[in-house]
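Only one structure is covered here, and it is reproduced in the block below.
All protein chains but one are shown in place.
Think of it as A and B in the order they're written, each chain with its own count starting at 1.
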Amino acid sequence: MSASKSGSALRHATHLSDLGVARFNALLERAARFKQDPPGAHLAGKLLGMVFFNPSLRTRASFEAVMKRGGGDAIVLEVGNGVWKLEDRDGIAMDGDRAEHVREAVPVLARYCDALAVRTFSAGVSDADDDRDPVIGAFKRFSTVPVVSMESAREHPCQGLADMLTVRERFGATRGTPVTLTWAPHIKALPKAVPDSFLLSAAAAGCEVRVAHPEGFELPDSVTHEAARYARESGGSVTYTHDQAAAITGTRVVYAKAWGAATEVGLRHAVDTRKPKADPELDRIRNLREWMPTAAHFQRAATDAVLMHCLPVRRDVEVAAALLDSPRSAVVDEAGNRFHAQRALLDWIFNGD
Amino acid sequence: MSASKSGSALRHATHLSDLGVARFNALLERAARFKQDPPGAHLAGKLLGMVFFNPSLRTRASFEAVMKRGGGDAIVLEVGNGVWKLEDRDGIAMDGDRAEHVREAVPVLARYCDALAVRTFSAGVSDADDDRDPVIGAFKRFSTVPVVSMESAREHPCQGLADMLTVRERFGATRGTPVTLTWAPHIKALPKAVPDSFLLSAAAAGCEVRVAHPEGFELPDSVTHEAARYARESGGSVTYTHDQAAAITGTRVVYAKAWGAATEVGLRHAVDTRKPKADPELDRIRNLREWMPTAAHFQRAATDAVLMHCLPVRRDVEVAAALLDSPRSAVVDEAGNRFHAQRALLDWIFNGD
Partner (left out) sequence: MSASKSGSALRHATHLSDLGVARFNALLERAARFKQDPPGAHLAGKLLGMVFFNPSLRTRASFEAVMKRGGGDAIVLEVGNGVWKLEDRDGIAMDGDRAEHVREAVPVLARYCDALAVRTFSAGVSDADDDRDPVIGAFKRFSTVPVVSMESAREHPCQGLADMLTVRERFGATRGTPVTLTWAPHIKALPKAVPDSFLLSAAAAGCEVRVAHPEGFELPDSVTHEAARYARESGGSVTYTHDQAAAITGTRVVYAKAWGAATEVGLRHAVDTRKPKADPELDRIRNLREWMPTAAHFQRAATDAVLMHCLPVRRDVEVAAALLDSPRSAVVDEAGNRFHAQRALLDWIFNGD
C-alpha cells in the first residue's frame, strides 16, 4: 500500500493536502474514465463505516451507492441518533451527555470496517478552529484504516472533486477555464467547507479562479495561501474581488455559495430575509441580497456559462428559482458527479494508484 | 421499456391508475407464482432509494427484504431525521426550516438509484388535497427513474396488492368473493389511503365489495367513482351502507380500518376513548365504539370468514384483542404478503411484463 501525501501509511482523504495536486488531477481522470466505463465489482468485500455528526442527503446516498454498486457495502451510524454521543476533547472527566470518546469509538469501528467516512460540520467557533478540524483529525489519529471526509469543518473534498469533474465535462478541460466563486445570501451563517474546497480544487485543477464576496466575508488566509500554492503548481490562477459583476464577466462557471462572515459578529447571521427592521447595519446586510444570482447576472458571463451549487440550495434566497429551473443550471449534473468522483476516490483508497 | 398506463415512459406505481385493472391482476398472478417459485436474483444490480416522510415498520422491512433477497439493495433516507427537510411547494422563498426542494432532491436521488420508493402521509387538509397527492406527485414529476408508493395521501397500492393476494390465497380467487370493508374506531382521525386502496384493489380484482361506515365517514367521491369503473371492468361490484351487520352478513373478509370523518370537524378526531365528557356530540361519537370488530361480529359472516387489517392495529380500540389472537385473524399472513406483492411489483418495474 503506497503512502499518502500526509506522510501516514494510510490513504486518508480528508483534505486536498492529503492528495496533492498530481493525485487530485489523476483522480479526476479516473472519475471521468469510470463514468464512461464502469469498473464493476471493484469494491468487492469492502465495508465502509459511515459516521454522521450532521445531516446529509446527497453525500449519504451517493457514498452508499458507490459501495453497493461496486460490490461492497456500507454501515451508516448517526452520532446522537441511535448511537452514543461522542466526545473528542482530551483531558476532561466524561460526566456530561457524551457517553463515549473517539479514542475508543474510532479504533473499534476500524476493527469492523475497511475504511471510515465521516461528516462533521464546523462548530462555528473560528477559522482557526476549522483549520484544526478537531473531530476528523481525531478520526485520522485514532483510526487504523483510511478515513475519508464527507465534509468537515475545513473542507468538503468530494464536493470539490465532483465540481471539477463537472467543469471538465462541460468545457473539455479544467486548466485555464475561468470559474467564479461568488458569495450568496442566506438566512444564516453557513460553514466555509464548500467554498474552501471549491477554491482549493479549482486551483489544483488549473482553473482561472475568481472569488467575489462582500467586504467582511473573506475566506481564511490559510485556505487562500494554500490555493495560491496549488495554482502555481497547476498553472492556474486565483484572484479576489468585492465586485461581483467584474468577477462574472467572461466566466464559464458561476458557483454560488453562502458562507458566514469572516469576523464581524453582526454579520455571522448574514442576511435574515424574514425580520426587516429599521437598522442601518441591517440595511447594509439587506443590500447583500443583490448578490443572489439570477438570470440577469449571466449577461456578462460567457455564452455557455453554467450555474453550479453544491446543494441543498434555498430557492429565491440563495439563488433565483428561475435560474435553477433554466438550462443554465448544472446543479443536478454536479450532484450526480458526486457518485463518480467518490467512486474514483474510494477505488484509490481501497485499490491504490 | 414499455410505457405505463399513466402515459409516461417510466413504470411508476403510485396509484392503482398507474397500473390499471389488467396489469393489477397480472401482478397478483406474478406474486402468487413467485411465492411458490422464488425468482432468485431477479433484482441483481438494482438499487432502490427509499424516502420516508413518515414512520414505517412493515413497509420498510418488506421493501428492504425484497431488494436484498432479490440480489439488489436499498438506501433508506428519513426526511427530517438525518436528512434535510424537503420543500415541495413552488413559488415561495425558502427561508423556513425546509432546507432543500424536491425539485433538486428528487432528480439528484434519481442519479444514484434505479427507482425511488416514497412514503408520505396525508397532510389532513382535505380529500381534494389528498387527490392531488402533492408530494408523491412531485416525485413523479421530477424523477427520471420509476417512482413507487410506500403509501401516499391518496393510496397505499402495495397494501392493496397484498390484500388481494391474501384473499386469493384464502378463497382460491378474488372474483366474486364477498369482502367487507368496515370502518373502526380509533383515538384519532387516520388518513384514508388504506381504505381507498382496499376499495380500489378489491374492485379491480372483481370482488363483491361491501363498504360499511357511520354517517359522516364517507370515502371520497373521486375514489368511489374510480372503484365503480374498476368493478365494471373486472366484473365485481361495490355497495355502501351504514349498517355494519348487514354488510358483514355472508361475507368472507371483514377488513377493519379506522379513518377520519369526511367533513365534520368534530369528527375528524374520531373516537377519543380517553376523555369521556358529558356532551351529546361526544356521546354520539362514543356510540361509534360499537363498530369495533369482535368475535361476535363474525356470527353473521361466512363460516370461513377472516379478519384482515393493514397493521399497525390498536388492540381493544380498533379491533378486539381476542379476535386478533383467534384463528379468524389473517393479519400476519396479510402482512407477510407485502413481501410477495412488492416482489412482483418491483420485478415489473425493473424487468417489465
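Operating definition for what follows: contacts are C-beta pairs under 8 Å (C-beta built on N, C-alpha and C of every residue); 3 or more make two chains touch, one makes a residue touch a chain.
Every value quoted in this text rests on a predicted model; they were computed, and no experiment measured them.
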| item | value |
| --- | --- |
| Touching residue (missing chain; options B:Ala32, B:Ile92 or B:Ile187) | B:Ile187 |
| Option touching the unshown chain, where A:His15, A:Arg30 or A:His101 are the choices | A:His101 |
| Residue among B:Ala65, B:Ala228, B:Ala262 or B:Ala302 that touches the chain left out of view | B:Ala65 |
| Touching residues on chain B - with respect to the absent chain | 52, 55-58, 60-62, 64-65, 68-69, 73, 78, 81, 187, 273-274, 311-317, 321, 324-325, 331-332, 335-336, 339 |
| Interface with the undisplayed chain - residues on chain A | 45, 47, 49, 73, 75, 77, 81-84, 87, 90-95, 99-101, 103-105, 107-109, 111-113 |
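What we mean here is this: only the chains that are shown with their structure count from here on.
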| item | value |
| --- | --- |
| Whole-Å gap between the CA centroids of chain A and chain B | 41 |
